[in-house]
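A single protein chain has been omitted; all remaining protein chains appear in their positions.
Right after this comes chain A.
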Amino acid sequence: MKVLLFLPELFMLLGILVLFNLSVARADGRQARTAALIFAFGTVLLSFFCLGQEGTIFFAAYQVDLFSQVIKLILSLGLSAVLIIGRNPKDIEDSIRPEYYLFLLGSTTGLMMLISSAELLTMFMALELSSFCLYLLVPMRDDRQGLRIQMEAAVKYVIFGVVASGVMLFGMSYLFAMSGSTHFSVMLPALVAMLDNPAVMVGVVMVMAGFFYKLAIFPFHFWVPDVYQGASNETTTFIASLPKIAAAAMLVKISTLATPGNSTLVSLLTVLALLSMFYGNLSALVQKDIKRMLGFSGIAHAGFILVGVLTFGEAGYAAALYYATGYVVMSLACFLVICNVSRDGENVRIDDLSGLHQRAPLLALILAVGMFALAGIPPFVGFMGKFMLLTNALSQGYLMLVILAAINTAIAIYYYLSVVRVAYTTEPESPAAIQLDGSTKILGIALILVIIALGVMPGQALDLAATAVRTLL
């Protein structure tokens, strides 16, 4: 049954088709949301059902294995969470909501196909499918202040995205020239054999650049603060979560082409990881807008994910995936709070969170857990992820990297803590309590539990990640 290999994606495509028809039929936002939720939940079920599938389709351009299926499951779960968080995207006009959900599903489909791509061109197409949908999502925000910041954000997003794609295509041409194929399975042995050839190294790094952009690694991070700030809260929720795990997974996949790595490549990635961490953390210290702050903190976390990649080993890859998964959950928790605190879709300043513990105790708790987890305090997943990454890096002998990364943890705590401080120690400016509906409460508690469970019992998650990574090598 070859169709089973493609079932989750097929179902998503069906969802896109349904949403397209809804948008043509001028359906309202509620109907579109219901349809999107149905397809998201359905995809979760199908992804779970197809977890054990293995095989290739489309002339070996599309590979389904444990690695891809696990990520697809995470992606579909993440999409459901994003849809619940953005159940009422206050800043998106009702008339364009069907399109909004259409592109949200489209982008996720792109990411799912990206994970399974076993060939450079497929990979590129899938990446662009996901990116173009996002380019369209960003400007779909009400122009409330007349400043058109969402347009500025979208333009920045597109320009940097196109440059990154260009660099990536250039790199692909090198890899194709050196190996004579675009199929990973053919390229892998050919490239590993001539790893010290500068052309291969340049090619690998340039292909990685496309994912550096998605993951927001220095120097492909320039779009982050403006896009996070300019896009509506719900769109940022998506941009800040799902593409990160897909990009991390693809970075791992690309770096298998260069496993076991060589010192030049490692030094380059080390420098990029450290620059991302320092740049992200130091810039986040002075932010007033919480989305901007999370954007900069995301750059720093991307640096941490790179620490796992640059070990060029199975355990390091697994740790990077584990960390990326944890990051998605943590940032979803934070964005859940942001989207609910925002009264009618405006951006949330850190000061707006004042007295949150009185206005909405549950939101304050979710925020505190999310922030402490991002800061890497045990027993949350952020700590275990960092611990695993640093252990792997040190086992390869990168002592300086580990020490500097540890120092970054200490820098980062300040801004995470100041958010918690505002939420817990100040009196509310407006006493209005924030009402939460049932699905948001359940999702929030579920996110807290996942953050704790992944942190306290990382064994199974790491084993799964390691098994999944092993299918690549």
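The criterion applied here is as follows: contacts are C-beta pairs under 8 Å (C-beta built on N, C-alpha and C of every residue); 3 or more make two chains touch, one makes a residue touch a chain; residues count from 1.
Quick note on the criterion: contacts and distances are computed from a predicted model.
K.L.:
Report the protein name recorded by UniProt for the chain absent from the figure; options are "XdhC family protein", "Putative transporter component", "Transketolase" or "NADH-quinone oxidoreductase subunit M".
P.N.:
From the listed options "XdhC family protein", "Putative transporter component", "Transketolase" or "NADH-quinone oxidoreductase subunit M", the omitted chain resolves to "NADH-quinone oxidoreductase subunit M".
K.L.:
Tell me which of A:G42, A:G55, A:G345 or A:P379 is the one touching the absent chain.
P.N.:
Here the residue in touch with the unshown chain is A:P379.
K.L.:
With the missing chain put back, one of A:L390, A:I451 or A:L472 would touch it. Which one?
P.N.:
Residue touching the absent chain, from the options given: A:L390.
K.L.:
Quickly run down the residues of chain A that touch the omitted chain.
P.N.:
Against the missing chain, chain A presents residues 315, 357, 368, 372, 377-379, 383, 387-388, 390-391, 394-395, 399, 402-403, 406-407, 409-410, 413-414, 417-418, 420-421, 424-425, 458-459, 462-463, 466.
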